[in-house]
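Single-structure report; data block below.
With one protein chain withheld, the remaining protein chains of the complex are depicted in position.
Labels run A, B and C following the written order; every chain starts at residue 1.
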């Protein structure tokens, strides 16, 4: 992970907020006492009159976001992903999603690389939880340019959107002209033996894994699926029916999340051996970032090993 | 659904509470203003001093349950499944599951057959949400005797348990001596062409579907998996590797829930065509029970049709 | 502020009709909440037929007053008020709780501009209302008010107090909350299940202007709402604690949690309607539309 961009994703988030704020006068930001952590403080500085502080009261913030959306504003109620998904779920589900309101929800500090705060702050269930609700769209960016494209697309999409923001300087995979489309995946590298399907920052790990695999003589196709809901069924099926086996990788729990979205498409149209990389049903303890990726077997080498396992299964 | 037992599952719940209350002095019941709906009122009558009313404040009830469990009691904090899973999730996740406390959570009014209250009260995401959390076990009973066995097993299992209680008079599939074991499925009917994997009240629908299929000349194996987490991987794999295709059926959203638990096992060891029956990513509207099952394509005939589709896919 | 005689009679008639329609809706829909519908009949009558500025022909008119029924299970009374006010054809109410009909809990898609938000889970509506009130401030709309009706039991929910805290923090004096203090929750009396007293003090301590009224007294309700809109605008949000009787108007339902949520069978509905007409000094009138022999395969009750 040495070649990472030097700009943390949360800083790219702040930049995108400024851009969107400039383009949409009705876009407003709601915070729950975390704006210097999420880096929304930059937005606050530029557009103080469009920044609302709700204190440490997430339920109320999401409820108020519904009210503001009803009045035609496009609110970004923002907190850590754990609190968006676990503390204010009834509000998000009924006041926002059921009412199908135009609210954009950034979930900050997702997955493994989240300071050393431990289980309560490392969000591993948010994809599964958000995915279970009707009407909401979900995206997990691979990189800063991907995040920015997702945020632009979110503004152009009516209705509720949830997108993840890692506290992490991810490797840049895309140009600044990169476009994001709901339900569209992107083949980053073609290959024949196995498909590595990544979302969020794990796509970069998939690319690294493909290099490890190449050294062992395997040709891996790498697909980035930033749009988790809807997911690009056709892209998945096209690739997987060619390679005959697959790995999914997400910076989240493997239960109910991205991997399962992929599995649904696969099992419907072209069942193959598939293994999911992600947090395997345990809380994340305090610790260093790299250490934790290793502990949870989410490093590129783990992806590569899993890929070899499914390649072998398929050959049997 | 004419042959249903005349006893609603919530009444069986009440009976089991009385039995457990008699066997475990440290078992206590916590309510959030719903005890005559959940039928815990019977427990209150018999054991008034072990019944705690918390009013309409689910977060506090689950937090207090954690405190009572810390002091060695076995609390049953009870509310509708929607509120357990959506209103008090941070409390369940961190105060209860992360701390790994001995709390048993009944989720009432699950899935489609839930009066006519509509979207906010019909719980379709609870399996996905609960499944995403480490440490908790999850079960969905097919019938009254299954529910009772699950509740007995829950008392014998240290740690958090979530189990579903339908407001519904389900067909009885088991004898009163029926035993429940975590992570163990049960083959109810053997077959060769397709495996119908049911959980909760949908298992009875699978049996009905198997009869429809038999009329069309297909032999369906029917498996009941009351234990959703852990799920019986071996049982799934044994059956599916024999039949070569499968249907899952759950009284819940198909996203992130039981079907995805099955898919994980299948895709790991014996990928086959599989379709999931359940609510397809939409909120449930007010309406009559049978009408809703039809609208959401969750009737036995829908299971049978899906089965024929996977059988045809496999033959291709 | 007192109502003149004509208004008083008009509003009384409307409150009576709200109760009638509520019973019809609940019976026909085979689900619903009589207790919490009846306790706020006078409140809704004053709001929709005297105090609130609404435009049923142009329901989303920007300068309308907004109302959020946080206790969204009180939907029958609100749907009735909207029907009587001309938001839609009265026949619609017979599709309460049917697929593609009026949803059991108020849902924004059912009556645009009439139902302003989606609900069902208690304790969330005051946050939505505060958001709307903030939105009106942003749009520099000084006229419109946001009314939010809460249940008393509902105020057990912490979300209510988060909203209350933020509304006074943001000086939302365009927000007027009415608590239907009908002394009962779903399963019993409030002081028994989870007491909320001293209730006046709670709102005061959260920075609100507080008034207490008899919620079945049209003059008192009107006076308090008038005062909240025109007199007390001092940078604080307003709450009117309306003391009411759950199930008011039908003896067996009064303060009786058994009729919190329970759909009467057609015979009982007919008797209730007759009792209502007598209570309110009208000609005895039962249920005309309903076929008493009808017996759909569905739940009675709704608990």
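One rule holds in what follows: contacts are C-beta pairs under 8 Å (C-beta built on N, C-alpha and C of every residue); 3 or more make two chains touch, one makes a residue touch a chain.
The shown structure was predicted, so the numbers you read here are calculated from the model rather than taken from an experiment.
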item: Partner chains on view for the chain not depicted; value: A, B, C
item: Residue in contact with the excluded chain [from A:13, A:29 or A:54]; value: A:54
item: Selected residue (touches chain absent from view) among B:13, B:29, B:43 or B:73; value: B:73
item: From B:54, B:76, B:162 or B:258, residue that would touch the chain that is not displayed; value: B:54
item: Candidate in contact with the missing chain, chosen from B:8, B:90, B:172 or B:264; value: B:90
item: Where the unshown chain meets chain C, residue by residue; value: 123, 156-162, 165-166, 168-169, 194-196, 198, 201-202, 204-207
item: Contact set of chain B toward the excluded chain (per top definition); value: 28, 52, 54-55, 57, 59-73, 75, 90-91, 94-95, 98-100
item: Interface with the unshown chain - residue positions in chain A; value: 31, 33-37, 41, 53-57, 59-60, 82-83, 86-87, 115-121, 285-292, 295
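One rule holds for everything that comes next: only the chains that are shown with their structure count from here on.
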item: Far-end chain from chain B, centres as C-alpha averages; value: C
item: Chain A and chain C, separation of their C-alpha mean positions in angstrom; value: 41
item: Rounded Å distance, chain A centre to chain B centre (Cα mean); value: 29
item: Length of the line joining the C-alpha centres of chain B and chain C, rounded to whole Å; value: 35
item: Contacts with 2+ other chains: residues of chain B; value: 82-83, 86-87, 119-120
item: Multi-partner residues of chain C (each touching 2 or more other chains); value: 107, 118-121, 158
